[in-house]
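Here is the structure we will look at, set down as structure tokens.
All protein chains but one are shown at their positions in the complex.
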Amino acid sequence: MHYLFEPGLLASGPVRTALLIGVVVAVTSGVIGVFTVIRGQSFAGHSLADVATTGGSGAFLVGLNQFWGFLAAGVAAAALMEAIGVQRRRGRDVATGVVLGAALGAAALFLYLGTQQTSTTGASFTILFGSIFVVSADTVPVLIASGVLAILTVVVLARVLLLTSLSPDVARARGVNVRLVGAAYLIALAISVSLSAVAIGAVLSTALLIGPAATALRVSRSPVKAMAVAAATGLAATWIGIVLAYDSYYWPPHGHGWPVSFFVVVLVLAGYLPRPRPVARRSPHEGAECSPA
Amino acid sequence: MFSSLMMNTWIAASAVAVIAGVTGFFAVLRGSTFAAHAIPNGAFAGAAGASLLGINVIWGLAVFSIGGALGIGALGRKARHDVVTALALVLMLGLGALFVSVSTEYAQETYSLLFGEVFGVSSTEVQPIVGLGVAAVVLIGVAFRPLMLTSALPEVAEARGVSTRKTELYFLVVMALAASMTIPVVGALLMFSLMIGPAAAARAVTARPGVAMALSAAIALAVVWVSIVLSYRTNWPLGFFVGTAGAVFFVIAQLSTNR
Partner (left out) sequence: MAQKAMPHDLAPAQEAPTARDDGPGLLTLDGIGVRFGGRQVLNDVSFTLSKGEFAGLIGPNGAGKTTLLRVILGLLQPSGGKVLVAGEQHLRSKQLIGYVPQKLVIDPDMPLRARDVVSLGLDGNKLGFSFPSRQRRALIDQALADVGADSYADHRVGELSGGEQQRVLIAHALISRPRLLLLDEPLANLDLKSEQEIVALLGKLAREHEIAVLLSAHDMNPLLHVMDRIVYVANGHVATGSTDEVVTSAGLSRLYGHHVDVVRVHGRVLVVAGE
């Protein structure tokens, strides 16, 4: 146990902050991830993450906290997606990829210009791969508030989102404004991606979005249970990742530490690895086995 | 801008552009754009690992790219949208992040592996790039007809004894080689822009295969040359210009054909 909880783990301020942020990030990503996978919009999540990279780099360039950059870019992209239509159509993959390429190119530029100005090394790394240990304590309230907002939005919309995923036509016929609901959900998704980007980096944020959600959907039959399992799985991966990252300061190469994002991604994948499917349907002839009275 | 030092840059970059353009033409034709997203992720991990071990980065790129290509070939079409595949791709990036962070020069290295770094390419580095390019050209030339047939009419190809599965694996390996050349120049995150952008633009303009392939290579060359000139003048990263130019050409091509 001593090797798992290296000295000073829980006494360390940054670690405690990281654990707290981990809660917000994991729960938000888990809950919203469930709807993302149901709606088949993992692609949208991935695209938002790339755009978030540009936003984070831009924020870095102008000296703002990265989170605002992630958030602004994410929300703008979400609005654009809603206007254009999120469906995965033929040829759309290519078009999206090329446009995202331009966004990433812009990120490259912002990072370059930013490092020229401030001469901080390592900014590229933290924006791309996360910086959960270096988030300042006064950012925490903002992160929590955003997370709560996103979760509330999705919880209030949950029923309507499920109906729309089942059949958009039935939803429309019942008076649901499918576009507005879709837009609100995309914005919640943008917030979720931004939170993950702060924790494990823009480039890796989709892991927390789809991994725990996919795990949860395999084992849960009802929507509420799926959200709970996704949040719990994501939280486990994040917290264990934080602990291991802290411990890794003592692993080779000494004094350096391995990135939290690496551990989180590995744990998310490990959490998903195939397990046997839940019990098969009851046979309709089961009753016939019983002897007649 | 045309000093002997820069000549290496021009040669390497031009070779990369032509190969990327030609390979991209086939990738777009065959709908293999997923591989163009996936291979760079593994390549990044390989390059970072090679650098950590002190080996020439190109070998790390080549080995992990080919490994990734074969992996994708083995998974088959259905697994493309699978969660495991998506998570595995992210894992590759995470591994790369790990390798980069425990090596000593990680700031600059992260940047150049992801966004490219073509200037100051020495003669020793140009050789493997050109070598890989020659290999890729030979492989494509030899298999040109089966590649075209299996792309356009897969069932007919099977009936005539050309295995679509083998051709697909073959092509993925070619794409891996092309990726190994392209990534040092434009970076893992932007390889897609150079490989797929010009090819998709060419495809939008013309349906004739020979013309489309040539046009794809030409647009890629244009993108790279413009990017080198602008990057040289402004000192801004090459990747920025490649990503932007790729998108611009693509948009122009789309708009000019959607009357």
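Annotations for the structure displayed:
Each chain carries a letter (A and B) given by its place in the written order, and its residues are counted from 1.
Rule of thumb we're sticking to: a contact is a pair of C-beta atoms (placed from the backbone, for glycine too) under 8 Å apart; a residue touches a chain by one contact, two chains touch by 3 or more.
Bear in mind the structure is a predicted one, so any value in this text is a computation, not a measurement.
The chain not shown here makes contact, within the complete complex, with A. Considering the full assembly, A:37 is the residue among A:21, A:37 or A:269 that touches the omitted chain. Among A:163, A:183 or A:236, the one in contact with the hidden chain is A:163.
Touching residues on subunit A toward the chain that is not drawn are 34, 37-38, 40, 155-160, 162-163, 165-167, 169-176, 214, 216-218, 220-223, 225-226, 281-282, 284.
Here, only the chains that are shown with their structure count from here on.
As a whole-number value, the distance joining the C-alpha centres of subunit A and subunit B reads 28 Å.
Contact residues of subunit A toward subunit B in the complex are 37, 42, 46, 93-95, 97-99, 101-106, 108-109, 111-113, 115, 121-125, 128-129, 201, 203-204, 206-207, 210-211, 214, 253, 256-259, 261-262, 265-266, 268-269, 272-273.
Considering their complex, residues 28, 33-34, 36-37, 83-84, 86-88, 90-91, 93-95, 97-98, 100-102, 106-107, 110-111, 114-116, 187, 189-190, 192-193, 196-197, 200, 236-237, 239-244, 246-247, 250, 254 of subunit B touch subunit A.
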